[in-house]
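Structure first, then comments.
The complex is shown incomplete by one protein chain, all other protein chains being positioned as in the whole.
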Amino acid sequence: MSTQLLLVQALNGLQFGVLLFLVAAGLTLVFGVMDFINLAHGVQYMLGAYLGASFAAWTGGFWAGLVLALPVALACGLVLEVLVFRHLYDRDHLSQVLATFGVILFLNQAVRAIWGTAPLQVPMPELLTGGITLMPGLQYPVYRLAILGAGLATAGLLWLLVERTRVGALVRAGATNAPMVAALGVDIRRLFMLVFGFGAMLAGFAGVMAAPILSVEPGMGDTVLILAFVVIVIGGIGSVRGAFLAALLVGLIETLGRSLMPDLMRLFLAPSPARQAGAAIASMLVYIAMAAILAVRPQGLFPVRTG
Amino acid sequence: MRTRIRESALPLLVLALLAAAPFLGFGEGWAMTLLARAMILAMAAVSLSFILGGAGLISLGHAAMLGFGAYAVVILDDAGITEAAVVVPVAVAAAAGFALLTGAVAIRTSGVHFIMITLAFGQMAFFTAASLAGYGGDDGYTLYSRTSLDGTRWLEDRLVFHYACLGLLVLSLLLCRMLLASRFGRVLRAAKESSLRVRAVGFDPYPYRLVAYGIAGGIAGLAGVMLANATEFVAPSYIAWQRSGDLLFMVILGGVGSLHGAVLGALAFVLVEEWLGHITEHWRLIFGPLLILAVLFLRGGLAGLPAQLLGARNRG
Partner (left out) sequence: MMTIGRRGVLGGVAAGVLAMPAIRARAQQQGVKIGLVAVQTGPQAALGTQLRDGFLLGVKHLDGKLGGLAVQVVDIDDELRPEVAVTKTRAALERDKVDFVVGVVFSNILQAIMRPVTETNTFLISTNAGPSTFAGRGCNPFFFTTSYNNDQVHSVMGQAAQDEGYKRVFIMVPNYQAGRDAVHGFKSRFKGEVVDEVYVPLNQLDFSAELARIAAAKPDALFTFMPGGLGVNLVRQYRQAGLANIPFLSTFTVDEATLPAQQDAALGFFSAAPWAPNMDNEQNRRFVRDFEAAHNYVPGSYAAQAYDGAMLLDSAIRRVKGNLADKQALRAALEAADFRSVRGNFKFGTNHYPVQDFWLCKVAKRPDGKFQTETVRKVLENNVDPFAAECRMR
């Protein structure tokens, strides 16, 4: 494998990682601040993609679709919060798991009922079509660079919000010790709603951004959800910084693993079994990595909770 | 004493209904297959409830134990061995062995991390099963015949199979209940509350939890044997993380901390899914909200329902 190919693969891994970060950021905030396991985060991502696809088809343009989809995704998130999630904040994690599972079932089916089962098509924005030549014969789509840029910008924005604003300070305090924050007279209910809505919007944003390159279909949130959980566990629950680094790490492991594993196996096995064994191991690589990291640092890379 | 009878009333009723079911309108083959599946999943759910409610170990990889039991049946079937005296011990040992090996690593962690590690191990089992081309890979494997007892193919009779599943379910319930009530179980439950306190008294929770995890794995492995026999077909999809999730949801719905609640949860899941599926193809639009409502209003899950109702009656 040439260095050039390796670098391209690394870039691919980073871009995938950034997309994962957009999903994981909302999840870790909600889990960290509200101690709430939201399995329905995956369907919020899916909902964003579907809303983006519909609005883009309706208005004829990707950007209009994005601009319209975000507030609607936010609204959907808030509706869910008021109807279901609000009543679960003081319940144990397992109850939250079951209830959010119910939400997943409902929304996956609703999406199927409304939009049908066939995958949807979302056109790429005109401005970002085309690519730059990274390697002879390989174009890197400008749109993926845009995702990379958007992800980094969001990470920066989040850092700014969390570290430099008063609201951010409240969020950080809430992640460390929510009852104390409430005791200090902050309207914890409003804070929770804010965090939740923001998390839902982030997930929806990730969905819209992913739509032009990934297939928009019912159940698209499930794979992403599992990876997002892996990311926040590795990164440390409640830590946005941890989610960012962990997401990049997971993206790199996924991508580089897939490219390098079969070649690695070729050192031990004949070509055909090597490829299949390599592929099988590559699928497990992220989980093996997670287990290894947790064995060494059980609280994740940047744990937030103290005690 | 009266509360004890009241506590046991619901589970005894449910078990009695299951025993009588073939004569209460569930006599046809497909209905018994449905009930058999429900009872087998109930057995696996009970073993999960044992470690979840009893030891605080929330496993998202429990379907892999079922899978180990089922695949043990497959591998032996392919080698021509179907005698229960061989198949059952091998399956239980395989599943328990996997549980002990993975538990040795996983039980060092706790909380969400434990969940994710068990998920990871479950995924590894899944991908490994899918790559076993000799046993059908992910296309699955059709058994040549069901497990035989002493050479006779008793289990092929639907009624016999029904009572075999029911019998094993009852045995699992009794075993788990007995373990939880024993000294072993007391240490487990104390460690669940606070491992610090338990250590202060001189017990190390780790070996207790590991043993409990192994036992749960073995019971689930036995359930896996019955599952393979029920459908006469085994596929890696039995080990998918969504199936582990299903088991977890059954336990939670039934009421964490209640063994027979797991039975109720499993029955509810399987039977409601079947019943609603007849009404409309979009049955999940109803089932999802039902689960949400169950969580919001049934504190203590399905097992806590009689107490809730009776409590309400006493008050009103």
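Letters A and B name the chains as they come in the text, with residue numbers starting at 1 for each one.
Note that a contact is a pair of C-beta atoms (placed from the backbone, for glycine too) under 8 Å apart; a residue touches a chain by one contact, two chains touch by 3 or more.
Keep in mind that this is a model prediction, so the values were computed, not measured.
Here is the thing to keep in mind: the chain we left out touches A, B in the whole complex. Residues 28-31, 33-34, 37, 130-131, 133, 136-140, 142, 227, 230-233, 235, 237-238, 274, 277, 280-282 are the ones on chain B that touch the missing chain. Seen across the whole complex, the unshown chain contacts chain A at 2, 4-5, 8-9, 12-13, 15-16, 112-113, 116-121, 124, 131, 133, 135-141, 143-144, 212-220, 223-224, 255-256, 258-259, 262, 271-272, 275-276, 278-280, 282-283.
By definition in this document, only the chains that are shown with their structure count from here on.
Within the complex formed with chain A, the chain B residues making contact are 58, 105, 108-109, 112-113, 116-117, 119-121, 123-124, 127-128, 130-131, 241-242, 245, 248-249, 252-253, 256, 282, 284-285, 287-292, 294-296. On the chain A side of its complex with chain B, the touching residues are 37, 84, 87-88, 91-92, 94-95, 97-99, 101-110, 112-113, 222, 226, 229-230, 233, 237, 276-277, 280, 283-284, 287-288, 290-291, 294-295, 298-299.
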